[in-house]
Each structure stands twice: as structure tokens, then as C-alpha cells.
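Removed from the display is one protein chain of the complex; every other protein chain stays in position.
Chain IDs A and B follow the sequence of writing; residue 1 opens each chain.
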Amino acid sequence: MQLNRRSFLKYSGGAVASSVIGLGLGTNEAAAELAGPLAIQYARETTTICPYCAVGCGLIVHSRGNEVLNIEGDPDHPINKGTLCSKGSSIIQLRDNAQRITEPMYRAKGAKEWQKVSWDWALDQIADRVKAARDSSFIATNAKGQVVNRTDALASVGSAALDNEECYLLQKMLRSWGLVYIEHQARI
Amino acid sequence: MKRKAFLIDTTRCTACRSCQVACKQWNKLTAEDTVNRGSYENPPDLTPQLYNQIHFIEQDRGKDMRWLFINRRCQHCADAGCVKVCPSAGALYHTPDGLVGFNQDKCIECHYCVNGCPFDVPRYDSKQKITKCHACIDRVQNGLLPACVKACPTQTLQFGDRETLIAGAKAAGKKLYGENDLGGLGVLYVLDDEPDTYRLPKNPAIPASIFFWKDVVKPLGILGFWGAVGVAALHYVTVGPKRIEDEPEDKSPKGGE
Partner (left out) sequence: MTNHWIDIRNADVVLVMGSNAAENHPISFRYVLEAKEHGAKILSVDPRFTRTSARSDVYAPLRSGTDIAFLGGMIKYIVDNDLCHREYLQLHTNATFLVDPRFQMPGELDGLFSGYDLDKRSYDKSSWSFQRDANGVPKTDPEMQDPNCVFQLLKKHFSRYSLEVVSDITGTPVEKLNEIYQVYGATGKAGKAATILYAMGWTQHTVGTQNIRTMAIIQLLLGNIGVAGGGVNALRGESNVQGSTDHCLLFHILPGYLPTPKASLKDLTTYIEKTTPQTQDPLSANWWGNRGKYMTSLLRAHFDTGLSAADEFGYQLLPKLDDGQNASWLMLFDKMLRGQFKGFFAWGQNPACSGSNANKVREALAKLDWMVAVNLFDNETASFWKGPKMDPAQIDTEVFFLPVAASYEKEGSVTNSGRWAQWRYQAVQPLGNSLHDSELMNELQHRVRQRYARDGGAFPDPILKLSWNYGYKGFDGKIGKMDIHAVAKEINGYFLEDREIKGKLYKKGDLVPSFAFLQADGSTLSGNWLYCNSYNASGNNMARRSHKDPSGIGLYPEWSWCWPVNRRILYNRASVNAEGVPWDKEKPVIWWNGNGWKGDVPDGGWKPLNQAGTKKSFIMLPDGVASIFGAGMKEGPFPEHYEPLECPIEKNPLSGTKNNPAMKLFYEGEEKLPEDVYYSCDQRYPFVATTYRVTEHWQTGLMTRNTPWLLELQPRMFVEMSPELAEDRRVKNGEVVKVSSGRGSVEAVAIVTRRFRPFKVQGTTIHQVGLPWCYGWSTPNVGDSANLLTPTAGDANTMIPETKAFMVNVEKMKG
């Protein structure tokens, strides 16, 4: 610690203050005080499962309104019993995060940047493109004359990050469009 | 009230570092920009935004090797140099559980605690206020485990009544570091090697100057301003610029720590 004039004065002032309080309380130990109620005390608790590896650890999300206050391991979960790894301990930052994309974006042909767009516009544009690609590429029968009813011009990859119900819906939707190029993380 | 303590069994640690992150989440500490220095260890040391840290140690043992991990943090000493030296009552204090807490509102930014700590723990934040592991006092006093202990998947970190933890470790035939040092540390270690391997002082002690301060000078605090001036001068004479006890000779990054 190098003392310059300014900090020297600061320390001196501090010592005065401390000497006064010190007299009042006698010892530092007596300064111990009970912490107030926890920020999470009256929060809503929601159980969830960690989005990272497939151990499937339980988590409790503490929230108030639409704000997440805290996320920690679910002590009732028989696998992780309240514990988590560094990734599991960090997932509040998936929401408390300025990098999260929260508006649909579009990149036009040759464009150098993204632009924000509305959901309605984006979804209509995609639906148009799915139909156009499907219609122009649809294979009703193959070279051997067998009925195949598919398109080889559309493909999809993902996703092990989806819930089961979403995985089921996704494959159901894609297959109804005639896709056979459907793959995801399990292959790699 | 029974004294509480941490038991850190390094033989169970997998260095997943949930302790580092869980602490940051609960205590609302921000991430820092770090660099890879040829090591997994990051941040490289305790900082005002990092209250506990896993230190990685690679050991070459001929044909085989070992990779040791240790959780570094405030040792919550009974005879705590930081508390002793602190001139501002209530800035550093022992809780009724025997843990060492801090109160930034009362911190006067004197940095004496840095020199008073044989473990090189206290840090000062951007507001020049004391920071360090406070054992999640808010959680503990509400019946919860400290965030790091709660998160630890391998029970490397345990927390509870100090006597019970000691009895349990001894019953399991484990040797403890810190049982009697400095009035008994509030962080007991089960080590896989000698303390100096882990950069722990073999016989931790409070710098001699601190006794002088605590027992002789501090009571004179009532003398006020001039007393403080004297102390500052005295500190400079007896302790000198900030120096850490048992500072490792070479702090440059080592191969693949």
C-alpha cells in the first residue's frame, strides 16, 4: 500500500469514525447482525430440468412476476440433490443477457447486416418459401415409378434442445411437408 | 451458538467450478475478462468479483501424474488477522456462528485487512471497499447452505457445525488442515499432499505487527485523528507496502495448471 496525500487523509478520517463506533460497540464481534429475509423468501418457485447435459438435474427457478431472481439446484431431485455443475449454476444468465435475440431478424440477399422484422412478416415469408420450394421440387414418383411423395430440396437439422413434445411436433410437421432430410445432434 | 465451518475435501474435487459460478450468481458478482494463460485456472486469483477459486496443480510423479484441485477462499479464522486489524468496528466481524463477515458500509478503505491476512484473501472493489467470501451469511442465517456448498456435486465442499465436521472427518481417518491454527480455521481442508503444494502456509500466523496494532495501538483509537495518523505511519514502518505472507516465488503461469 502506497500512501499518497489524499488517501492518507482518507485513512485518518476513517480511523476517527471507527474509533467512535468502536467505543459504542466494544468489539467487532458485537457488530454481527442477523441478515434480513432473503430476496427469494417470497418468490415463486418453479421446478425445471437443466438444459445442458443429459444427466437431467433438477433446478428451482425463483421468480417474481416475470423476473427471475435466482436459480439453484432442486434439493428434492434424486439425482443431483440440489447440486449443480458450473454450467447448471449459470443458467440465470441465459435470460439476464443482453445478447439474447428477442425480435425476429431477416438478412436479405447480399445484405451485410440483419434487420429487425415482425413475426407476421417473417412467418408469412417463410411459409411462402416452404410452399414454393416444396411445389417446385416435389417428387411424387421416383425414377423407378414408385410413389415416394417427398421433397429433396428442403432439409432440417435440430434439435436435441427441444422438449419431447416439440421434437414430436417438429418431425410431424416436417414430414407432412415431405422432408426426408431430417437430422439432428444425435448423428454427430 | 455452535461454531460453523466449511470442510473442503480436496480428494473429492473434480474442478467443475460450480462453486465459483454459484457464488457469483448468489452474490450477484459480474464476470471478468480473462485470458487463457496456458491453464484452465481462471480467473487466476481471487478478485473483488471472485470470492472463491479453484487452483489447479499438476504434479509429475515419474510414470504417473496427479492433478490436484483446491478451493481457495477466506478461511474464516477464529483468530482472524483481518478482524483484528480492522480499525472500523463492524466492517469486518465474526458472526455468532464464528464466520467472518464484512459490511461495506462500515469499511473505511484502509486495506489493513489485506496485510493482516496470512492467506492473501481480502480484496478491494472499484469502490475501494472490502470484499471476500462471507460464507453467504444471509443464506446461512436463514437456514440455507452457502451457495458454493449447495452447488458442489461431489461433496467436496461441506458446511455445518465445526465440531461435527471434524469428528466426521476423523472418523473417516482423514487428516485435517486448520483444526487448530489461528484459533481453529473456519475452513478445514482434507489435503492430498503437503500444504505448500496447495500454496497454504504450513503454520499460518498473523503478522507480528498486527498484535501490536490490535493490542496496543487500536485501543488508543479514541485519540482520534492523530492516533490514526500515527497508525498509518506505524503501518508503513512495521509492515511496509502490501506484502503477502508466503507469497509464491513465481506467480507466472505454470505449464498446464
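The rule is simple: a contact is a pair of C-beta atoms (placed from the backbone, for glycine too) under 8 Å apart; a residue touches a chain by one contact, two chains touch by 3 or more.
Since we're looking at a predicted model, the values are computed, not measured.
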| item | value |
| --- | --- |
| Hidden partner chain, residues of chain B it touches | 12, 14-18, 20-21, 24-25, 30-40, 42-43, 58, 60, 63-69, 153-155, 253-256 |
| Those residues of chain A which, in the complete complex, touch the missing chain | 44, 46-59, 61, 63, 66-68, 71, 76, 78-81, 83-87, 89-91, 93-95, 97, 99-112, 114, 119, 122-131, 133-138, 140, 142, 144, 146-188 |
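We take it that only the chains that are shown with their structure count from here on.
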| item | value |
| --- | --- |
| Inter-chain centre distance, chain A versus chain B - centres from mean C-alpha coordinates, in Å | 33 |
| Chain B contact footprint on chain A (complex, rising order) | 1-3, 7-8, 10-19, 21-25, 27-32, 34-38, 41, 70-73, 75, 80, 82-86, 88-90, 92 |
| Chain B to chain A touching residues, read off their complex | 16-18, 20-22, 25-26, 83, 86-96, 101, 103, 106, 108-111, 114-115, 137-139, 141-142, 144, 147, 150-153, 218, 221-225, 227-229, 231-232, 235-236, 241-242 |
